[in-house]
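Only a single protein chain was left out; the remaining protein chains are all shown in position.
Order of writing sets the chain letters: A and B. Residues in each chain are counted from 1.
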Amino acid sequence: MAKPAQSKATRRDFLKLAAAGSAGVAAGPFISRNAQAKPVQITFARESSYVKNFDVHFQNVMAPAYEKATGIKIEYQIQAAGGSAVPQLVSMVENKNGADLAWVQQEWLYRDALVDVSDIAEEVGKQQGGWYDEIKRLSIDKGKWKSVPNGNIGQLMNYRRDWFDEVGAKHFPETWDEFLEVGTKLKAKGHPFGMSMGHGFADNYSWLYPLLWSYGVTVMDKDGKKVALDSSETAKAVEYVKKLYKDACIDDCIGWLDPANNKAFLTGQISCTNNAYSIMVSAKRDLPEMGKVIDHGLNPKGPTGQRYHALVPVTHGVFAYSKDPQAAKDFLRWMMDPKQYRPWIASGDMYFAPYLHAFDKAPEWDIEPRVKPFQKVLETGKLTSWPAPANRQHGEVINRWIVIDMFTKAITGTPTKNAIAEAVAQIKTIYG
Amino acid sequence: MVGELTWQKRLLGLWLPLSGFLVVALFPFTWMAATSLKTNAELYDPKASPLSIHHPSLVHYIDLLKETNFLVWVGNTMLVAAIATGISLLLGSMLAYPLARMRFRGGSLLAVAVAITYLIPQTLLFVPMADLIGRMRLGNTLTAVMLTYPTLLVPFIAWLLMGYFKTVPKELEEQAMIDGASRWRAMTRIILPLCLPGFLSAGIFAFTLSQNEFLYALLFLTKSSVRTVPIGVVGELIRGDAFYWGQLMAGALLGSIPVALIYSFFVKYYVAGLTAGAVKG
Partner (left out) sequence: MSKILEAPRAGALAAPAHRPFRPAAFFERESVFSWLMLTPPLLFLLAFLGYPFIYGVYLSFFQKEVARAATYVGFGNFVKLNNDPIFWQAVRNTIIFTGVATIFKATGGLGMALVMNQAFKMKSFVRAMLLLPFIVPTVLSTVAWQWILDPGMGLFNRLLMVSGLAERGPSWLGTPTMAMISIIMVNTWRGLPFFGISILAGLQTIPVDLHESATIDGAGTWGRFRYVTLPSLMPVILIVTVFSIVITFFDFQLVYVLTGGGPANSTHLMATYAYSLSMGAGQMGLGSAVALSMVPVLGLLLVALTFFVRKD
C-alpha cells in the first residue's frame, strides 16, 4: 500500500513517488517506506550461512522472539555468497541507505561509517571469558570497537583418511615437507591434492598465507609500513609451492574459485584441500561412504617449526546512517547475550567458532570429533594482514590477489625472482 | 533453391550441419536437465556418466519451489522485463521517429549522439547509478530496475527502430497530410501500425536483455522478495562455498521457459523486424 509515512512525508517525496509511479505501479514492494518516527523494523544483512540451520534458527527462533519482546521486527537480508556481499555493503555505505546492521566483511573499507560499539564488545568480552587478541586487531580501530566479532569460519586441511592410510600416512603430515611427500605418493596413485590458488577469497588465502608465515615471511612488517615480502625465505616458499603443484596437485587448481575444491573433493578427484568443514557436511548428507573417511588436519609446520592458520572473521557492525543506530545496537547486544548466542552458535554446528574463551571447552565441540580441530584454529589463527594492521591497503592487496598471483605466475612460467619482484613492486605502489 | 536437390546434397547441406548446430546449442541444456533430475549422490558419483539418470527425482524442483522464493522471482523478472521493455519501446520510438523521418536542425548530430551512448560501459555507470537510486530512495524496489534497465535498452532500440521507420515511404505520410490528417494522426494511424514487426522485434530483444541483467539487480535488489531470477537463484542457492547444483539447474530451466515460449510465438516477427531494421536501415 502506497501510504507514505505520517510526519516525514513531504511534497518532494510525493512528487518522487509520482515520478516513480510513471512506471505504472505504486504499491507494495515497489515503493520503499519513508522514515518512520519510531523504528518498527531493523534490517540485518548477512551472507548466507553454509549451515542452513543457522539462518533458519535466526529467522524462526530469534527474530520472532525479539519482536515479541520489543515489538521491533527484524528483517533478515541474506546476501549471496561468493563475493557479492562486499559490493552490496559498499553500495549501502556510499548511498547511506540500506541495512542497519550487517556482517561487515572487509570492514576496513567503511570503519568510518560504523558506529562505536565498544560498550557492547567490552561487556560481552567480560561476560564470556575475554576476546582472543588477534580479532581485536580487526574490530578495534583507534581504540574503539567498530564491530562485535560473531564467529570464525575455521579453515583446515580436509583429507581422505582412507587414501592417506593407503600410502602409509597414519597421521596427517606435521610439516610441509611431509605434506609434499604424501601428496607426491597420492598423485602417483591417481589421488592428487587440490590446493586452491585462484581468484577466490578463502580457500586460497587459508593455506598460502599460513605457509608463508611458517617460512618466517610476512607480507608487511608489524606497522604496515614496510614491505617484508622480499626475503630469501619467500623464494623458498614459492619454490616449495611450485614443486607441490607439479608433484602433488591436480592441474586445475590454480584457477579454482572457492566452490571448486568442494566439487572436486566430493566427486572423488582429490585427496586433500584446505576448506571449512562444509565438505564433510555435504558428504555426510549426500555421500555417506565418503563422509565416513573425511577428516581434518591442522596446517603443517614450516621451517620455523611453527604452524599457522588464517582467520575468516564474521563481525557485526552498525551503520551510522541507520535511522536508529541505538535500536540496532540494542538488538546487537541482545543477539550476543549468552541466552541467545549459545543456542544460535550451536544451531550452526560450530561452523562459526566464537572468538570468546568461554567457548574453548564448550561441550558442543565434542558432538562431532572431527569438528573439534576447528577450535584449535583460534589458537594459531591470524588475520590475513598479520602482523600489519587490517586496513584498506591490505584490503587492496587481497582483492587484487597480488600474493596469490605471485605463486601462480611462478607456477605458470615466470621466474621466481621476477614473480616476487613484481608482487613486491605492486604492493609498494598500493601502500604508497 | 537453385540446383539439383539430391538427398546427398540435402544431407550435407542441411541435416548434418543443422544437427551440428543444434547439438552445440543444446548440449549444455541436456546436462542442465539431467542434473536437475538427479539426486546429489548420483551427481557427485565420479563413475556415473554426466547425462545418465539412474534414479530420476523431482526433489530439486520441489525444493526450489517450496523452499525458495523462486516463483516470486519469476514474477518479478517478468514484470520488470515487461515494464522496462514497454518504457524502452515508448521512449525509443519517440527518439527514433523524428530522427528517422523528419528533417530538422540538429537532427543528424542528435542521431550520432544517440549512437554514441551505446559506447558507455555499464561498469562506468554502476557506481553513480547506485548513488542516484539511493538518493531517490528506490533501493530494494523493483522501480529501481524498471527505471535503470531502459538506459541499457533505449539506445539500441532507438537505433533498431530508426532503421525500421526509414523503410516506410514518406509518400504515405505526405498523402495522409494532404488528405487533412495532422502529423500526429499520420504517425499513429498510418506509419506506426506498419512498423509492428519492428516493435515486436525490438520488444523481444529488450525483454531478453532485461531478464538477463545482473549487475544492477545485484546492487539494487538485496531483499529476497524483490529479487529477479538471476540474482535470486545465484544468491540463495549458493551457500558459502556449496552450490546447490540440482536446484540451480532446475531454476535455470524453469526460468528460461517463459521467455522461450514467447520466442517461439514471436520469432518470425523478430526475424522480420531485424530484416528491415538492419538491412534497409
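Quick note on the criterion: contacts are C-beta pairs under 8 Å (C-beta built on N, C-alpha and C of every residue); 3 or more make two chains touch, one makes a residue touch a chain.
It should be emphasised that the depicted structure is a prediction, and the values quoted were computed from it without experimental measurement.
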Chains shown that the absent chain touches, full complex: A, B
Residue numbers in chain A that touch the chain omitted from display: 83, 86-87, 90-91, 93-94, 106, 109-113, 197-200, 250-257, 260, 263-264, 267, 269, 392, 395-396, 399-401, 405, 408-409, 412, 422, 426, 429
Residues in chain B touching the chain absent from view: 1-3, 13-14, 17-18, 21-22, 24-29, 31-32, 35, 46, 49-51, 91-92, 94-95, 97-99, 102-105, 107, 110, 117-129, 131-132, 147-148, 150-151, 154-156, 158, 182-184, 208, 211-212, 214-215, 229-230, 233-234, 243, 245, 248-249, 251-252, 255-256, 259-260, 263-264, 267-268, 270-272, 274-275, 278-281
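Here is the rule we use: only the chains that are shown with their structure count from here on.
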Distance from chain B to chain A - Cα centre to Cα centre, in angstrom: 36
List of chain B residues in touch with chain A within their complex: 39-41, 44-46, 83, 87, 127, 130-131, 133-143, 146-147, 218-219, 222-226, 231, 234-236, 238-243
Touch list for chain A against partner chain B, complex: 16, 20, 23-25, 29-32, 34, 45, 47-50, 52, 75, 77-82, 84, 87-88, 91, 94-99, 153, 202-203, 258-259, 261-263, 266-269, 275-276, 278, 282, 285-287
